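Structure first, then comments.
A single protein chain has been omitted; all remaining protein chains appear in their positions.
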Amino acid sequence: MQDKKPEIMERLGRVGVTGLKTIVMTNWKGRRYNFVPEIELTLDLDKERKGVHMSRLVESITECIEEEVEIRHGSLEEIEKNILEKLKGKHSFNHAEITMKTELVVPKKTPVTGKTTMETYGVEVTVSSDKGVYTKRLLVEVFGNTVCPHAMNKCEGKTHIQRAIGILEIETDYGNEIDLEDMIECVEDAFPSRVYTILKAEDEKQVVREMYENPRFVEDVTRGILNNAKKRFKNVKIRVKTISEESIHRHNVIAEGSCRV
Amino acid sequence: MQDKKPEIMERLGRVGVTGLKTIVMTNWKGRRYNFVPEIELTLDLDKERKGVHMSRLVESITECIEEEVEIRHGSLEEIEKNILEKLKGKHSFNHAEITMKTELVVPKKTPVTGKTTMETYGVEVTVSSDKGVYTKRLLVEVFGNTVCPHAMNKCEGKTHIQRAIGILEIETDYGNEIDLEDMIECVEDAFPSRVYTILKAEDEKQVVREMYENPRFVEDVTRGILNNAKKRFKNVKIRVKTISEESIHRHNVIAEGSCRV
Amino acid sequence: MQDKKPEIMERLGRVGVTGLKTIVMTNWKGRRYNFVPEIELTLDLDKERKGVHMSRLVESITECIEEEVEIRHGSLEEIEKNILEKLKGKHSFNHAEITMKTELVVPKKTPVTGKTTMETYGVEVTVSSDKGVYTKRLLVEVFGNTVCPHAMNKCEGKTHIQRAIGILEIETDYGNEIDLEDMIECVEDAFPSRVYTILKAEDEKQVVREMYENPRFVEDVTRGILNNAKKRFKNVKIRVKTISEESIHRHNVIAEGSCRV
Partner (left out) sequence: MQDKKPEIMERLGRVGVTGLKTIVMTNWKGRRYNFVPEIELTLDLDKERKGVHMSRLVESITECIEEEVEIRHGSLEEIEKNILEKLKGKHSFNHAEITMKTELVVPKKTPVTGKTTMETYGVEVTVSSDKGVYTKRLLVEVFGNTVCPHAMNKCEGKTHIQRAIGILEIETDYGNEIDLEDMIECVEDAFPSRVYTILKAEDEKQVVREMYENPRFVEDVTRGILNNAKKRFKNVKIRVKTISEESIHRHNVIAEGSCRV
């Protein structure tokens, strides 16, 4: 049925499955990770064919993941490329892409007492194949804060402070090795201070001190992330969005920017 | 089919429709309001009957709302009671309840410059009929902030500040007249400062000043809301939850309390 | 402070407020509408200036909405253009855009008994100014269903059916008059059948009959929407996405397409 001619002949750019969840294991730089990502896998459909064999898309994912258990591939992007490779044998397409959206837990140290604290980051890893050429898109979502320099100036050192979320997205060739952990650092370093899951009294004092020493608008944070990423990575497209959940308003403020380096 | 005996004979406490959206108009104390609430309408189902005639539930809602356009009832709770009354003629039940979840926009003045600013609040209004006795449950969700008194004490007046959300829920007899606007004030008055959609420079200074003069934990805010509601309302059950979206952590902190007065 | 030179000199493409909610009233073709949309208003920021005066953005919105109460402008896009015009006097920018995301309630008739039923649609209206040239982007989100033609073929007329959501987005010149109601029809006509808030027994029979007479993949629905929009509108970019919430899987399937006409 899927291979029949459709009544309406229109090429479709992205057809596939979304919101699929399964277990994925990686072995990145000697450390084992277990994820239950949300997966989206799509390909283009030429105007002569009615539909995509959706079950073959799912098979590409599950077969590949079963193999992974043996092979222990190194990263989400390696697994994703393998899935697209496997898909080539089952389907004809010009463009295909796969995204895994999950959470990365990274051990960190608190700033003064040096306690180990597990910090969780939203991440998205996409690999695309365009006529056989592979590119990737990496995204990290990092919590931090903004501290209003304008209010600080007007109110003798007092100001409003709030949680902010910084999102850094990098697009580059598949072969350009980029660590999600490095991307996370680019974002964390741009906030007035980092945030931690655990903070002893001395750590908390230090975090508050940093906030007041580095007052920053949401615009400053976005520029900081852009700048950090430009210094750290090469041959990449960079997109940044910061959202500040204002403590004096019901609404949020945002700042977005992008560049190429 | 719905009136047949079911294979498995179990009484069900709540059966009905949810997530239904439609236009509702009220005329509360001389001011006209238009809402597009999300509606949930359920009744109990005795163990002898297979199903509820869902279309009759929807009809009770739509017929009632059509009449409202003429009659201009005063409040969401009045419309809800009418819907339950209409339902009695169509269905047999011991217990029925209807909830409308929507947003209330209230004009306010900014604290120094006195500009008019429209502030939006999440509200939920529920009317229940239990063997013909009507009760109601009102809920408001109000944005504000917390200002850590502990950090302020340890860091010479510096502290961390964040957006917080206060939720006040009141359960009482149907006839006990309670204004959602009064409930909103109970919550707003318990925060270190109110928040506003628009703030001129002088207003912002005042809001920041208030924050530092009234440092409060999430526990303090919840106790303040409880206290304000106890003083304002009679013959009610009060439930309060405050969520503080910490600016120094990835996670939130919460405080819940309840009482009866 | 906002007008100072920033430490890091990067142009930012979009800076502003988001998630702002307020009341907006329109008078579209003689019918009055009240909305409480979620508003995002952004402009670009050149690399020489530290920040945007966020309160002026909010003022452009509120002043314009207050005037509207008198003037009764016809549509969300008219109000949005006015807000951007007002912003020109307060801010210098090359690019600015404003989006209102809300719900449109449209009265319809059930297919057999002809009862009036209120149907609710998600809509987004964006107006952009690029060096003074205005364009707009309109989006509607419409519920419907998919009926698997492949299973119907294999299982002697039996098949799996599920809720689906069709999203149609149109980009065009500001002056190109396009009704959201017409866009909604383009989507509704592409589904196996329409869906209704109220359905009497005879209506339900008709809806079920239509489903089995028009089995369609998610791909078919997307092509149908594209085709309907191509026939109805001129000088537009069209983007379509359909999401089918499979009743035989935990995950969803999607089909996206776009064209220009």
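The letters A, B and C name the chains in turn, as written, and every chain counts its residues from 1.
Going forward, a contact is a pair of C-beta atoms (placed from the backbone, for glycine too) under 8 Å apart; a residue touches a chain by one contact, two chains touch by 3 or more.
Please read all numbers here as calculations on a predicted model, not as lab measurements.
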{"item": "Sole residue of C:Glu10, C:Glu40, C:Glu97 or C:Glu119 that reaches the chain not shown, by the stated touch rule", "value": "C:Glu119"}
{"item": "Contact with the hidden chain (one of C:Met54, C:Val140 or C:Val207)", "value": "C:Val207"}
{"item": "Sites on chain A contacted by the missing partner chain, in the whole complex", "value": "20-23, 34, 36, 55, 58-59, 62, 65-66, 103, 105, 116-118, 120, 197-201, 204"}
{"item": "For chain B, the residues touching the chain missing from this view", "value": "1-2, 6-21, 40, 42, 45, 50-52, 54, 58, 149-150, 153, 217-220, 222-224, 226-227, 243, 250-259"}
{"item": "Those residues of chain C which, in the complete complex, touch the missing chain", "value": "119-120, 143, 145, 151, 154-155, 157-163, 193, 195-197, 199, 201, 204-205, 207-209, 211-212, 245-251"}
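FYI, only the chains that are shown with their structure count from here on.
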{"item": "Cα-centroid distance, chain A relative to chain C, in whole angstrom", "value": "26"}
{"item": "Residues within chain A bordering two or more other chains", "value": "250-251"}
